[in-house]
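All protein chains but one are shown in place.
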Amino acid sequence: MALLELNDVSVRFQTDDGPVQAVDRVSWSLDSGEVLAVVGESGCGKSVSAMSVVRLLPPSAKVSGEARFDGRDLLGARDSELRAVRGREISFIFQEPMTSLNPALTVGRQIGEVLRRHLGMSGAQARDRTLELLDLVGIPAPQRRVGEYPHQLSGGMRQRVMIAMALACDPKVLIADEPTTALDVTIQAGILDLLRDVRERLGTAIVLITHDLGVVADIADRVVVMYAGRKVEEAPVHELFAHPQHPYTVGLLAALPQASNGSGRRRLQEIPGIVPSLPEPPRACTFAPRCPRADDRSRSEEPPLGEVRPDHLVACFHPGEEPWPEGWRS
Amino acid sequence: MSVQEAAVLSPRARMRRRMRRRLLRRPLAVAGLVVALMFVLMAIFAPVIAPYDPGHSDFSAALAPPSSEHLFGTDELGRDVFSRTVWGARASMQVGVFSTLLAMAVAVPIGLVAGYYRGWVDPVVSRITDVMLAFPFLIVAVGLAAILGPSLTNATIALAFAAVPALIRVTRGETLALREEDYVRAAIANGASDTTILGRHVLPNMTGTLIVQMTVWIPTAIIGESLLSFLGLGVQPPTPSWGVMLSAAQPFIDQAPRLVIFPGLAIFLATLSFNLLGDGMRDVLDPRTQN
Partner (left out) sequence: MSDPTLEVTDLRMHFPLSGRLGRAGAVVHAVDGVSFTVAPGEVLGLVGESGSGKSTVGNCIMRLLEPTAGTIRLKGKDITHLSRSQLRPLRREMHMVFQDPYSSLNPRMTNGAAVGEPLRLHGIAQGKDLERRVAELFDQVGLNPDLRHRYPHELSGGQRQRIGLARSLSVRPSLLIADEPVSALDVSVQAAILNLLTDLQHDLGFACLFITHDLSIVEYFCDRVIVMYLGRIVETGTREQIFASPQHPYTQALLSAAMTPDPDVQRGRQRITLEGDLPSPIDLPAGCAFRTRCPLAHESLPKSEEEVPELRDVDGDGHLVACHLARHGRRVPRLGERVAPSTDRVAGR
């Protein structure tokens, strides 16, 4: 049984410009000790789908479907049950450590608060555990850092503090929403190493939400690709990169500058158009307007998820690895 | 409306439509808008709306209670309270609006220069406004009006002067923020002159804030005008003003409390409506506010 499971989860927002279907019947699951990457560009619904799991969405969001943690229903749970899970069994790290940490409290107090609240630790116990955690996340001289404020730390350090807070209660699942996007490249590498370490030493499963395919290649076990609120592809990481099937994935990989190096300044693959913001889930393939393989069928029917290769799901009527035609425009 | 239909409208119209929708979702703001508009119309069309001349005294009907002839009754000189209330809106709106506009005309350029150029101008302006802001608005207005002498014009000037420091602060703050925007840097890179930058790039992007400020200062000025008239420093009788009506009604509070209630209610509703409208507009204009 999967540790964390989303089944047909949909999220709908009421905005000033009308309704928006941010997530449309998305399902994915996370096994114990696994790193699942949810990949997509901005507006694809990847963050929203993960936040919906623990109801961390604004009140204007309507969530439907099922989310289960360790077999327990999350979407229908009472607030008190949910609070016991949030931060304790499922914890989070976000993109901007500066805004996620309270600038008015020292690092030690913030981590200590989590320990006292969720685990009922005493002051002394909390302090010991805090030092342990800071050491675990690779912060040198933790005794000194404990009394420091977030603004005294560098971006990388703050992110490590966030990870320490997230790991305080030894959660089974860590949801990391773009944890390295705001960091410098050299720091990014360190954070990813830390996450890998966390998974190996503590057995924590990780949901990594990102737009960066390089990060995915570095650390993910399995990958879910999302587009316009729908899951369009899912596969183990080596399989996805070696044999991408959905034209969006193919295009995305070909759009990276790394893709054309070693062969001169060849043109990068463009995906013309923009990610749509859809008021209603259309009865068609959401990618069709931008897709070189689109035909009447994909414009009038929603492609179901099918297993095209072993353990490799794609929602496409024309899956395949062939690259986009040169200079194609929609 | 479908994507295609939306595309047909011009960009300005679409923006206005969206704002209208956001505003309409806030009933308090809509109520504020309606009532404020009502007072403005009342001020403009006072001669048409008021059944009687506000200065016309009918001593035989002095202190009469509300009736079909006199909707709000009459005051101690037999004048129709309803007509006076309606005409009083004129004084309030005039002073309220004009003093705010005058204050902006003075404060905005100063704020722009201080915020954009910094240098020595900014600290000097900031310290001066700090000192001026140490005095409460109404005290400054009353003091200045006393010095200038009682009249509608002087009241307008006094209230404008009292509002200037706070408006300088706001404008300066906005300018400081806007000058860091990339499009300002791009304009500098284009070799644009400072006047072009301030006029085309900074000021137009401040209009939202300035509109909101207007909805804050107009009601403040209305209260200011009422106070000044109450103290005899603003509008002089026989010109009706809510403040004057309040002042004159004092000896008759026991006999005819309505003489206090009606002008008081008018002041209350007028200021409240602008405040609610201002709150609503602030939300509407801030793109980050969620529903």
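A and B are the chain letters, set down in written order, and residue numbers restart from 1 in every chain.
We take it that a contact is a pair of C-beta atoms (placed from the backbone, for glycine too) under 8 Å apart; a residue touches a chain by one contact, two chains touch by 3 or more.
The structure displayed is predicted, hence computed values, not measured ones.
Novice: Please pick, from A:Q159, A:Q269 or A:S298, the residue that touches the omitted chain in the full complex.
Specialist: Residue touching the absent chain, from the options given: A:Q269.
Novice: For the chain left out of this view, which of A:R55, A:H211 or A:R299 touches it?
Specialist: A:H211
Novice: Taking the full complex into account, what residues of chain B touch the chain not shown?
Specialist: 10-12, 14-15, 181-183, 185-192, 196, 200-201, 204-205
Novice: To test your reading of the contact rule: which positions on chain A touch the chain that is missing from view?
Specialist: Counting only chain A, the missing chain is touched by 41-42, 140, 154-157, 184-190, 193, 211-218, 220, 237-238, 241, 251-253, 255-262, 265, 267-272, 274-275.
The rule is simple: only the chains that are shown with their structure count from here on.
Novice: Using the average of all C-alpha atoms in each chain as its centre, how far is it in Å between chain A and chain B?
Specialist: Distance between chain centres: 49 Å.
Novice: Report the residues of chain B in contact with chain A in the complex, numbered from low to high.
Specialist: That would be residues 18, 21-22, 25, 290-291 of chain B.
Novice: Mind pulling up the chain A residues that touch chain B in the complex?
Specialist: Those in contact with chain B are residues 14-17, 58, 60.
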